[in-house]
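The complex is shown incomplete by one protein chain, all other protein chains being positioned as in the whole.
When the chains are written out, they are named A, B and C in that same order, and each has its own residue count from 1.
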Amino acid sequence: MHVSPVREPLINGEKSYSDITNDVMAPIKAKPGKLWFAGLTVSVIVMLIGFAMIGYTVWFGIGTWGVNRTIGWGWSITNFVWWVGIGHAGTFISAILLLFRQKWRTSINRSAEAMTIFAVMCAGIFPLIHMGRLPLGFFIFPYPNTRELWVNFNSPLLWDVFAITTYFLVSLLFWYFGLIPDLGTIRDRMKTLWKKKVYNFLSFGWKGSARHWHRHESMSLILAGLAAPLVLSVHTIVSFDFATSVIPGWHTTIFPPYFVSGAVFSGFAMVLTLMIVTRKALNLQEYITVGHVESMNKVIIATGSIVGIAYITELFMAWYSGVEYERYAFMNRALGPYAWAYWIMMTCNVISPQLLWIKKLRRNLAFTFVLSIFINIGMWFERFVIVVTSLHRDYLPSSWSMYKPTIVEVAIYMGTFGLFFTLFFIFIRVFPVIAMAEVKSVARSSARKFLGKPVKKQKTKNQ
Amino acid sequence: MGAIIYGHFTDELELLDAVKELKDKGIRIADVRTPFPVHGLDAALKFPRSHLPKVAFVAGVIGGSLGLLFQVWVFTKGWPLNIGGKPHLSLPSFVPVTFELTILFAAFAMGIAFLLRSNLGPGKIPDILDEEVTNDHFQVILTVKNNSLSEVELAEALAATGALDVKQVNEEK
Amino acid sequence: MKKQNIPEPVPFKFGKKLKTYLGIAAGVGLLALLIAVFLQQLPSERIWANLWMNALMFLFLGLGALFFWTVNTLGESTWQINIQRIMESMGLTIPFAVILFIVAFPGLKDLFEWTHTEHLDKILQKKEAYLNFPFWLFRFAVYFGLWSFFAFYLRKISVKNDFEPYEKFLARLRATSGWFMVIFAITSSMAAWDWLMSIDAHWFSTLYGWYIFSGMFVSAVAVIILITIAFRHFGILPNVNAEHLHDLGKYLFGFSIFWAYLWISQYLLIWYSNIPEETVYYVERVNNFGTIFYVNVITNFLFPFLALMTRGAKRQQLYLAIVAVIVLMGHYLDLYLAIMPGAVGRENASIGLLEIGLPFFYLAAFLTLFFIFFEKAKPVPENHPYFIESSDYENI
Partner (left out) sequence: MSEENKYWHILEEFEPIKDVRNPKGREEVVSPTSRRNFLKVLGLGTASAALIASCKRPVEKAIPYFIKPEEITPGKAAYYASSYFNQNEFCNVLVKVRDNRPIKLEPNPKSVITPNGTSGRVQASVLDVYNINRYQHPKKNRETIDWETADSEIVSQLRQLANEGKPVILLTPTIISPSTKKLISEFTQTFNAEWHQYDAIPMDGWREANNRVFGTNSLPEYHFEKADCIVSVGCDFLGTWLSPVEFSGQYSKRRDLFNGDGNLTKHYQIEAGMSLTGSNADMRIRAERADYGRILAYIYNQMASQKGVSSNDAPTPPQEITQKLDKVISDLAASEGKSLVVCGDNNPDYQVLVNNINQLLGNVGNTILFERTYNHFQGSEKSLETLLNSNPGAVIIWDVNPVYNHPESDRIKAAIEKAPLSVAISALPDETTELCQYILPSPGYLECWDDAEYKSGVVSVLQPTLHKLFDARQAQESLLAWLGDETSWRDTIKNTWTADYFPLQNEQNDPDRFWVETLKKGELVVDATPVSVSLNSNEIESSIQKINTEKQADGITVELFENINIGTGHGPLNPWLQEVPDPVTRIAWDNYASVAPSVARQMGIQNGDIVQLGNLTIPAFVQPGQAEKTISIAVGYGRKKGIPEELITGVNAYPLAKVKNGFRLFTSSGLNLTKTGGHEEMALVQGHQSMEGRPIVRESTLDKWKENPAAGNELHEEIKHHHTTLYEKHEYKGHKWGMAIDLNKCIGCSACVLACNTENNIPVVGKKETARHHEMHWIRIDRYYNGEEENPEVVRQPVMCQHCDNAPCENVCPVAATNHSSEGLNQMAYNRCIGTRYCNNNCPYKVRRFNWLDYTGADAIPNNRFDPANMTLDLSRMRHNPDVTVRAKGVIEKCSFCVQRIQEKKLTAKNEGRQLEDGELQPACQQACPADAIVFGDLNDPNSKVSKMMKDPRNYHLLEELHTLPSVGYLTKIRNKS
């Protein structure tokens, strides 16, 4: 396969196949450092505090939160949508970019997918705990019961149950089946017997047979074909939670594609936040290069702009509709008591990513890191704006009110960060953060060594 | 009886050439083991296209129709509740669940089919001849059983393609 | 693969035979129009609506192709380089759509309720700041100005590269594509509101612009597929192989699903909430245009979804061409459904000689312009840095 000489190599540093194996496996082989332990400890503590607060909520009731008769969903659903959104990058990268033959995905898809799974786990907590009666949560499954009452297939929350479950399971499948060959690689490098046994168990007896590879590739492609619409469907269905309603600011037809776009936007931002740190910490700069960051930044600017256009479309259409409730809802967003949230959202999501039109900034890691955090914040506020400002002043002014979270809600949100990072810290020690086999497979067409390109001086200092 | 002859390459292009060479000689290749899917190897080994997509399709159709029919049954026969004045057969509402079940069934059926077909699964012990095939060795395996040539001839042929470390083991069975 | 190994394309000649065929097609279209006006004496709004609809379809093909080209440029994809000149030439037809639109201008009063400024109801009065003729006309000019500029400028850079092989052209192409993308994202939605959504002046849907865009894109891809297959058949583009068709087929397949996704998103949400201010649009279509309403979903989603699911289907050129034709007609129907219920109404709207015949004129006009532009440059941009990549790749 021919590769145009104008293309930038995806792997720097003259890596041979075994170099790739060794570099990626280094964190698994090495003894974890102090920083890792410190990070894990902090994460676990924060996670436990969060779990304790969940227990507190379940025990005493949702009244421990700041939600009220007007605003039935506050931080919980905001966080849910935010985490689910973040969970969109991984599968987007590995499925949709695979379909679009974007080779740069290979260096980041593994960790992005792991992040997806962890984020979906964090997300899944919220719809569960926001239920007033969590112990009876199993009612949402269509199981035969004595009263022969099934579930309500009209409800977007029920669709969510199916969508999130399917998404989680299929993402896990996709991720794990991609891991199998790499687990085989680890197994064969492990010296301790029990570790070898464990990895052999996990690798399902992988031996690199050409027939297996053949089927594996075929399966990956079809899985990608299935996962691609699945990714779209998940946030579409999440958007249905709002868009099917009659609440101005919730009920708008643009929500499905706009939510998907926003999800990918926030997901990529989170991938960037994590990758920029991880590549440094795990010494993977040559695999996750500035070129990767730039590519991701391009996705960010595309999705961010779509989100921006959707915001403006919504705003315009609210005016254009001539419906006073719609008009008021958007006036209230921009100028009402929660205007600060709206403008944080606008600044972080629409204005700041536009800076990425500048190539220098796209390739600047420090800038990208800061921007990615801005976007994470902005996207959280987007959901906050949608959930809270739409509800707090809806149809009847008599019921309007304000919402302020309690410490319990804040602690639960923080707790999900604890869970997320706990899992992530364990992940980087146990599994290869880069898909070795996939990187090797594109090495011939994309690695500096095979392309025979001289190492150019990188302009960015902070690599 | 059945001896196994194997050797390896360190570059996939050499492997491809070797496979073609062996094929030209009419030698049947028992297995090729590589650290990653080598582009063009499928064609060289003349693998037919996998049937996994068909499995996915059939399973997807089953999952989707089961999902749809179940929803229709619940709302029209099982317990036709009046929910929000919507018609009992509220088809647009059934789209999301039907879709999700299609994907779920298709993906998992294919995953399971892959494992069964490839004899992979948790705890399976592989017959590994060279641990470096999961690193950077591209290994070709020939067996006497399905070739007309003798062990020595096969080994020579393999070595002639430039394979390194050509070795022979006797199958235990 | 080396560049030398790539077969040289045959330069295209817009021959007499082709011109004759196109002339006949145009004649058929005109005849249909004349019969409709003078013999059948169809109601004026139906005539104008048809002119409007065909002008839109004409524009969609060019604009969709231009979008396709620029988005691929931005995505650094390579497979399309071999058929890039098709997209370029299609894009160049955009400015000519202006004429077709202007031809329909006398019928604006028949098409758009909001142009009757003398008796606007309360809601339309609220919208008057946007829906008024001078501003509308201004926007019309702006959209066409911008699109035409980009179509010609991008083409200019692309053609220049044929003579001055220089890496920098790629960068400029990308930068310009980026700007176009921003402009396009805004203008495509707005144009959809101005020219289609405001026919049902009371109705609104935030998704509408994107929905129309998806239909436009699929129509353009269908036409690109048809032209590509024809050019391959006649040896004009010898490099085009099954891989390219496969990719085009994937786009047709994928974006048919995308169109269906937007369709169901919009329909489901409005169906679900059942608020009269929104349902009015669908009630009109489901009750009075029921058959077309369902046929639309079948031809534009179910049919391509099933027809193009397998790998082989996308690589079989005749089969793919048939699917493309049907999908193109499906999107013509989609446009019909967007315009007719609001502009013509159930009493007068139907599919007759005019609806079937008139598109031939527009198609002939489109192809004539296309061939003229295609003839003017090399059939492939052979100095494009990714040209070789485009001729040498495989779908898994």
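Heads up, the rule we're going with is that a residue touches a chain if its C-beta (ideal position, glycine included) is under 8 Å from a C-beta of that chain, and two chains touch if they have at least 3 such contacts.
All values reported here derive from a predicted model rather than from experimental measurement.
Across the entire complex, contacts from the unshown chain go to A, B, C.
Considering the full assembly, A:Val151 is the residue among A:Ile54, A:Val151, A:Ala341 or A:Ile375 that touches the omitted chain. The chain that is not drawn here is touched, among residues C:Leu18, C:Val159, C:Val280 or C:Met309, by C:Val280.
Residue-wise, the contact with the chain that is not shown comes from A:Leu391, picked out of A:Val24, A:Leu232, A:Leu274 or A:Leu391.
For chain C, the list of residues touching the undisplayed chain reads 270-277, 279-280, 282-283, 286.
Residues touching the missing chain, restricted to chain B, are 81-87, 90 (touch as defined at the top). Across the interface with the omitted chain, chain A contributes residues 59-64, 66-70, 72-73, 127, 130-137, 139-140, 149-152, 154-158, 161, 241, 244-247, 324-325, 328, 391, 393-402.
FYI, only the chains that are shown with their structure count from here on.
Taken together, the touching pairs cover every possible pairing of the chains. Using the average of C-alpha coordinates as each chain's centre, B ends up farthest from chain C.
Between the chain pairs A-C and A-B, more C-beta pairs are in contact across A-B. Remark: chain B and chain C have CA centroids separated by 41 Å (rounded to whole angstrom). Taking the mean of the C-alpha atoms as each chain's centre, chain A and chain C sit 34 Å apart. Between chain A and chain B, the centres computed from C-alpha atoms are 29 Å apart.
Shown for chain C are the residues that touch two or more other chains, namely 268, 272, 394.
Touching of two or more other chains is recorded for residues 39, 49, 53, 93 of chain B.
Within the complex formed with chain A, the residues of chain B that make contact are 10, 12, 31-39, 41-42, 45, 47, 49-50, 52-53, 56, 60, 70-71, 74-75, 78-79, 81, 83-84, 86, 90, 93-94, 96-97, 99-101, 103-104, 106-108, 110-111, 114-115, 117-128, 131-136, 139. Of all residues in chain C, only 264, 267-268, 271-272, 309, 311, 394 touch chain B in the complex they form.
For chain A in complex with chain C, the touching residues are 1-7, 99-102, 154, 217-218, 221, 229, 232, 236, 240, 243-246, 251-257, 298, 305-306, 309-310, 313-314, 317, 320-323, 357.
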